[in-house]
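Take a look at the structure below.
Omission of a single protein chain aside, the complex is shown with its protein chains in their original locations.
Then we have chain A:
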């Protein structure tokens, strides 16, 4: 299917916080209680619609263990959005957010939109991190924030889509240089054909492959 834009996302956060489960819920609408361990990186893709435009999300789901940081760092390059995930039932995953954020800010482009996600909101009885703490952290660091549950699918769509909306707005405001692929955005064939004004007259650029 043709798309107007392609956004690269990266999902980061401590191991076991539910990164792969969030992705699976978003792309396949299902939940796997015992998910395989992610080693290195895995991928997902889905088409969404924003403002009547088809946007393809290309999602990089990374390994969370500290040892793999040096590998993960190379995957920030060219990401337009990042989902930074912690587990509301494990305080240490919240405590590590600062180092994750430092990493993300240092190795990505400065316009990358970061969504902070407190996952496992279905496990209210085991909660160790208050929602207000997540909100405060997000406010302090200029992130968008949401609590999600990959298990019940609560807020999962919203988390991925709101991030895309924010990126889309930045494009509209001209913050992102969409002709520089290092920003994690590619113009799709659909866009180049139908709306060349936004492509700044250089819309001949084609993304690799126009199907989902």
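What we mean here is this: contacts are C-beta pairs under 8 Å (C-beta built on N, C-alpha and C of every residue); 3 or more make two chains touch, one makes a residue touch a chain; residues count from 1.
Everything below uses one rule, namely that contacts and distances are computed from a predicted model.
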item	value
Name of the absent chain as recorded in UniProt (options "Propionyl-CoA carboxylase beta chain, mitochondrial", "Ubiquitin-like protease family profile domain-containing protein", "Rab-GAP TBC domain-containing protein" or "Sec62/63 complex, subunit Sec66")	"Rab-GAP TBC domain-containing protein"
From A:15, A:109, A:162 or A:179, residue that would touch the chain that is not displayed	A:15
Sole residue of A:36, A:140 or A:173 that reaches the chain not shown, by the stated touch rule	A:36
Touching the absent chain when the full complex is considered, from A:92, A:124 or A:158	A:92
Options A:51, A:66 or A:158, residue touching the unrepresented chain	A:66
Touch residues of chain A, complete complex, unshown partner	15-16, 34-37, 39-45, 58, 63, 65-68, 70-71, 74-75, 77-78, 91-92, 95-96, 99, 208-209, 211
